[in-house]
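Every protein chain of the complex appears in place save one, which is left out.
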Amino acid sequence: MAVKSVIEAVREAMFEEMKRDPNVFIMGEDVGKRGGVFLATRGLIEEFGEERVIDTPLAESSIAGIALGAAMQGRRPIAEIQFADFIWPAVNQIIGEAARVRYGTKGVLHVPMVVRCPYGGGVRGGLFHSQSPEAYFAHTPGLKVVCPSTPYDAKGLLKAAIRDEDPVVFFEHKRTYRLVRGEVPDEEYVLPIGVADIKRAGSDITCISYGLMVHYCLEAAEMLAKEGVNVEVLDLRTVRPLDKEAILESVRKTSRVLIVHEDNRTGGLGAEVAAIIAEEAFGHLDAPITRVTGPDVPAMPFSPPLEDFFMPNPEKIAAGLRRVASY
Amino acid sequence: MAVKSVIEAVREAMFEEMKRDPNVFIMGEDVGKRGGVFLATRGLIEEFGEERVIDTPLAESSIAGIALGAAMQGRRPIAEIQFADFIWPAVNQIIGEAARVRYGTKGVLHVPMVVRCPYGGGVRGGLFHSQSPEAYFAHTPGLKVVCPSTPYDAKGLLKAAIRDEDPVVFFEHKRTYRLVRGEVPDEEYVLPIGVADIKRAGSDITCISYGLMVHYCLEAAEMLAKEGVNVEVLDLRTVRPLDKEAILESVRKTSRVLIVHEDNRTGGLGAEVAAIIAEEAFGHLDAPITRVTGPDVPAMPFSPPLEDFFMPNPEKIAAGLRRVASY
Amino acid sequence: MVRSRNTAATQTRKAAEHAVAEVLTPDVLLGWYSTMVLVRTLDERAWLLNRQGKAAILASSQGHEATQMGAVWAAVRYSPSLAIFPFYRGLATAIATGITPTEALLSILAKAGDPASGGRQFPLHGAVMTPKLKVINISNVVATQIPHAVGYALGCRMSGDPTVTMTTFGDGATSEGDWHEGMNYAGIYKLPVVFICENNGVAISVPQRKQMAIVNVADRAAGYGMPGVVVDGTDVMAVYEVVGEAVRRAVRGEGPTFIEAKVVRLLPHTSDDDDRRYRTPEELEDMKRRDPLKKFKEHLMEQGILTAQLDEQAHKEAKEHVDRATEAAEAAPFPDTGDFYDHVYASE
Partner (left out) sequence: MVRSRNTAATQTRKAAEHAVAEVLTPDVLLGWYSTMVLVRTLDERAWLLNRQGKAAILASSQGHEATQMGAVWAAVRYSPSLAIFPFYRGLATAIATGITPTEALLSILAKAGDPASGGRQFPLHGAVMTPKLKVINISNVVATQIPHAVGYALGCRMSGDPTVTMTTFGDGATSEGDWHEGMNYAGIYKLPVVFICENNGVAISVPQRKQMAIVNVADRAAGYGMPGVVVDGTDVMAVYEVVGEAVRRAVRGEGPTFIEAKVVRLLPHTSDDDDRRYRTPEELEDMKRRDPLKKFKEHLMEQGILTAQLDEQAHKEAKEHVDRATEAAEAAPFPDTGDFYDHVYASE
């Protein structure tokens, strides 16, 4: 095992899958010589050539739409959207089209394509380089949506996404790219899409999250441990399909729930998680299902004090946990 | 008072507002001589001329983006997206841009624009003429999202939307256009955006819905009444902002909740409504918060038996109500 | 046939005309004529079924047949294999690709036997795949198929598959961002794509002058580094020629071609539309003079290839064929809901 960063894990996953399967190719803005603006594709054009690492024109709808066409032809495109904030022009091709191909052709065609998408804030990115649009995609049947939090998960899940027969939107939290490091096995492994992971076992409260926030939840859990509250941190890893069983099992055990995400509160992932619990674990609940989330403003502002105010952090999460614990 | 259809109410609202305010204008595909594919704008080009009733090229992103630009200049555009299924290309301009203008300019600019959008199924429209994308927009701070169910509400709320200083996405359920008729006052009136409406008072279960489904909920409530269960039907009318107080007040009274929508279940409007209740009326609940919704398939199929299978209907809703009642 | 100022295509024109003359024997032309009669008969029947409440919706290809059929026939003739991404107005396209009238009607009536989507989608939407010919139309969202076609062609190039990709769309579609993005990409990478714009001068009710500031949308092709050709789309032989030329260009690895076929839409936009709101009776009369079937008939009669008797026979056979197809399709079952949840994702 070696300790790696999330961005290294992402790069390795693509490298290995491109080695393994000649149908896999990459397309996106600046993925070639530049190696991507976050260097996720660094070295890949040198290894695999311009035919398999394609610098596209600046046109997201066609990046997704051309990937879709190529996927129907049998290729396995990895389409990079440079920042999640720029995925909106591609939504027609991803949500409108790709998600419906298998269903609308009754299985005659399918779309084994991955849309990789750096997302999230806390990087001084302002309104248009900080967005967390995962909930929009997670609402879409036909898509799978992955939001890993660690290098280990990122690598194993990205490999799974590339091998998946259906369109996967793969959200990589920009702030984790270099900040989060962790052990990654030397040998090959693939993680199943749709399976949550208990990142910290506990008995008093279930704290459910994904992406960067998982790390903040873990920090908050340590704070609460000192106060005698034993928090279980459940990392969803995949936000569509949700691992309902893992969610319900943990809640049945703890009877108390805090859901944490960076995205705006209203209609975020937390809403669906809460609804599932309120419908299917109602009898087990001892406290209101509580959410700590980004506030309902249109996006994360640029200036440091404003950005800090927006972002959930370990202190805000700890406060939420205390509220749930003391109900 | 006269009895009118939803489409008549919509047309009248636009007519009256265009008479009232020379800044109001309409743009969209076929809104001119054709009068819109549903005839919502019939007669308007004859009354107001080509300058104020603009047939645009077939290009939704620019329909929204040009409307946005004109709104920043002081006009009050009503942009028609011909079917909700075709709103995806415009999402970058609506969700990505319009929703953030006021926040991102710190109030210097704002976007008094309405995006009108026929949505919903049950019209033999198949995958691409039946979609209900309201949840995507309702997740977006900066937007308001309205889904009226009756001619009275449609007219009063559309007039409010046109007068609103912020971008409003106004979803009109296609199936209600000619099916649903109701009294509309002869004198001028405007209804407030963000206020729900009790369409049927009751004491045993709160049934929360919007759009076409409100009518099916009312039918189901009548069935349950015969079984001795007194259902309150709460019509959200506006899905962003949600009328939280109205929701909580009804739930505090009944202690039981069924949420109904036509959109896919996972991440639909019902999720947020359930989450609010589970967080803020937890102590009042006597039963799991239950949802009756469209199934999690990518869209409504075309063939009659498949479409019927997709659509929630009074029977399915009644079954849901019975489940909640008997918990 | 008018050409836009782009001349790359012109160079091979002579060769094309020669080839056309060689291929298009009287028998072939008579076969074409019968098929066009069949499509028209089928289209009229489908419209009737809609008026009887049996077909929910229909976009007629009346007036577009010469372009749709000429294009497919040329593409099949001149490419080793073909992938087509048509738009919704493609009944003639479908028949030219080998869909039978019964299959078309199963699709139009949303029956289980619909070969494109099993009744899940609008008529003829979905996918019909054979080894040599793939017809893919995954949505009725205008212009989304342009990037699909380009991506498909990219995939073919990557995998050494010599398939030529063709996509058809209306004049309205050229206003969409996806059209621009797809054209641009195909131009940069010289992909083997033939873009066919069936320009009927109207997008539902919006006339061309409100859609673009130019007369020939083919003039835009140069801005994407590809030839733009204007052709009389009501003339099946002219279409056959220019599409054949474009397909051979694609096969030779010389890249994409944009073809603007000027056609007429003889009926309302769809069976839901009433075009009297926006077209005058005079306009409609005027268009009927450009009816591609009428035009082809007159041409074949002038040439002595078609006789009144052969014509009558073609119509009679077409009617019988469509009658049988109607009967079969009407008797066929609707899809059942047992597999309603299938094909959302790959089954494990």
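Read from first to last, the chains carry the letters A, B and C; within each, the first residue is number 1.
Note that in this section a contact is a pair of C-beta atoms (placed from the backbone, for glycine too) under 8 Å apart; a residue touches a chain by one contact, two chains touch by 3 or more.
All values derive from a computational prediction rather than experimental measurement.
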item: Candidates B:68, B:162, B:184 or B:281 - the one touching the absent chain; value: B:68
item: In chain B, positions touching the absent partner; value: 23, 25, 51-52, 56-57, 59, 61-62, 64-75, 77, 89, 92-93, 96-97, 100-110, 141-142, 144, 164-166
item: Residues of chain C (touch criterion as defined above) contacting the omitted chain; value: 175-181, 184, 187-188, 190, 209-214, 217, 219-220, 222-226
item: Chain A, residues in touch with the chain not shown (by the definition above); value: 29-30, 32-35, 37, 55-62, 85-86, 88-89, 124-129, 295-298, 301-306, 309-310
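Throughout what follows, only the chains that are shown with their structure count from here on.
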item: Innermost chain, where centres are averages of C-alpha coordinates; value: B
item: Whole-Å gap between the CA centroids of chain B and chain C; value: 37
item: Centroid distance [mean C-alpha coordinates] between chain B and chain A, Å; value: 30
item: Centre-of-Cα separation between chain C and chain A, whole angstrom; value: 41
item: Chain B residues counted as touching two or more neighbouring chains; value: 61, 85, 88-89, 127, 296-298
item: Residues within chain C bordering two or more other chains; value: 117, 120-121, 125, 139, 141, 177-178, 344
